[in-house]
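Right, I'll just put the structure down here and ask away after.
Moving on, here comes subunit A:
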Amino acid sequence: MILGWIVVLTLAGGALAWSGGRRASRWIALGTLALDLVLVGPLFLRRPATPAGRRWLAELVLPWMPRYGVGIHLAIDGLSLLLIVLTLVLGILAVVASWREITQRTGFFHFNLMAVLAGILGVFMALDLFLFYLFWELMLLPMALLIAIWGHERRTRAAIKFFLFTQAGGLVMLVSILGLAFVHHADTGVLTFDYPELVGTPMPAAVEMLLMLGFFLGFAVKLPAVPLHTWLPDAHTEAPTAGSVVLAGLLLKTGAYGLLRFALPIFPEASRAFAPVAMTLGTIGIVYGAVLAWAQTDLKRLVAYTSVSHLGFVLLGIYAAGTVAQEGAVVQMLAHGLSTGGLFILVGALQERLGTRSLDRMGGLWAMAPRMGVLGMMLALASLGLPAFGNFVGEILVLVGSYPRSPELTAVATAAMVLATAYSLRLVQRTFFGARAEPASVLQDLSARETAVLVAAALGLICLGLYPQPVLDTAEPALGALRTVFGQVARR
Partner candidate 1 sequence: MTAIPLEHVLLVAAGLFGLGLVGVLVRRNLLFMLVSVEVMLNAAGLAFVAAGASRWQADGQVMFLFVLTVAAAEVSVGLALLLQVRRRLGTVDADVARRLGG
Partner candidate 2 sequence: MSADELRAISPLIVLGAAALVALLGITIRRSHRFSALACVVGLALAMASLFLRGSAPPPGPLLVADDFAVVYTALVLTASFAVAVLASGYMARRQRPEELYVLLLVATLGAVVLVWSGHLVSLFLGLETLSVSLYSLIGYTRTGPRSVEASIKYLILAAASSAILLFGMALVYAELGTMVIIEMGPALAVASGRTLVVPGVALMVTGIGFKLALVPFHMWTPDVYEGAPAPVTALVATVSKGAVVALFVRLAWALGAAGQAALLVAFGIVAAASMLAGNLLALRQDNLKRLLAYSSIAHLGYVLTAILAGGPGAIEAVSIYVTAYFVTILAAFGVVTVLSGPDGDADRLEEYQGLVWRRPFVAMVLVLSLLSLAGIPLTAGFIAKFAVIFAGVRSGLWTLLAVLVISSAIGLYYYLRVVVVMFAAAPAASAVAPPVPQSSRVLLLCLALILVWLGVYPVPLQGIAWTAASSLARESPPVTTPLGPATARRP
């Protein structure tokens, strides 16, 4: 029953924050998210003790539209629990990070932020495909408003581009969802959108491939698979700090989660046939994202393209199928959330102080802002996949898992680590080292609040890097269940 409460609470918190004053709205938002985390806590502790039979840690089933076979079916297993915790943590980081940055209409800002988070929580919980689609669309509008109202120079164009890309993908997915429901209806005479019942619907290969592609397109736009990624840099660059953190840290994960939860188990044969193409797309994403990140002069665009590169690993890991690769994808999702979220907060702090995001006007900031330098260095090292950070564990697991499936792609993906080094070090060099581009401007170091946020992100990454076992144990039962449906794809 907690699940329903979490989503409702987040939305209510948002509404309350809207009505509250400028100062109150921040605390209300923070309080709600903290309360959610408290609610989710016990689930996390109950994790290993899920009784054998039951697959879901918590479940909520309510009737909604019986005529169309639509019901409110929320449930979480290990995988969605991890992502929910990530959502709440990054939500808190985002609220704290934009404490000072948002000055006008903070109430409405926090309402939109909480609405996005509620949408994301819903996506991770929904098991009814109609409800899933509803939450999938619901998180877009507040995000677009976040970008459009509190964004930077070309925010309107970026907001509309972001909205159109994802909505178009969503519409294609809606048609596939309905197609799936009707195929199931034709087969069993029962019209339902419930995920457990739809899994395992027998269907001819051509239809299965078509429907799977519909789902894949919807998710590939969100998890930016390369050709469909061009909305990401604009949206991230123009979004306010909290927007970028939520966008990079969470919205991209909904695509990956969708693939793991819906695309693979419902269409095992088609996914197996499609796996090589998807893995190649993932690898192209890794290399293409890295090369473009290396060539950017705008700091936020650079970090945005690194997301494309990191999520390429996730896509590679998901379709490499097998315990190691998919858990690597899950760890990579969490690590990317923390590292890129942290980097965006840092870049936001820099933009607040220097008024610019362009690397050419930065340099030599180490002397004036050593704390920012050290934390920036740590986050950059995490994003280049240095061992002892979470990203490394994620990437290594994905590569180890995907090697048996296709050695060539894995070799190319590993080679991309060098490109990752190039862009990460370039980022650190052009901001903190070298001569000062603008000696005049005085830069005061990170405030206690910002330092706390970044230290939290860095510590999270180090814990994930040195001892990822709790995360792996949580994800394992969920992925195991998905895999039994998806069949033993990876040769041992």
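Regarding selection, all candidates are chains of the complex that A comes from, given by their letters.
Throughout what follows, a contact is a pair of C-beta atoms (placed from the backbone, for glycine too) under 8 Å apart; a residue touches a chain by one contact, two chains touch by 3 or more; residues count from 1.
Keep in mind that this is a model prediction, so the values were computed, not measured.
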Options 1 or 2 - which one, within this complex, touches subunit A: 2
Complex interface listing, subunit A residues touching candidate 2: 64-68, 105, 130, 133-134, 137-138, 141, 144-145, 148-149, 156, 159-160, 163-164, 167-168, 171-172, 174-175, 178-179, 181-182
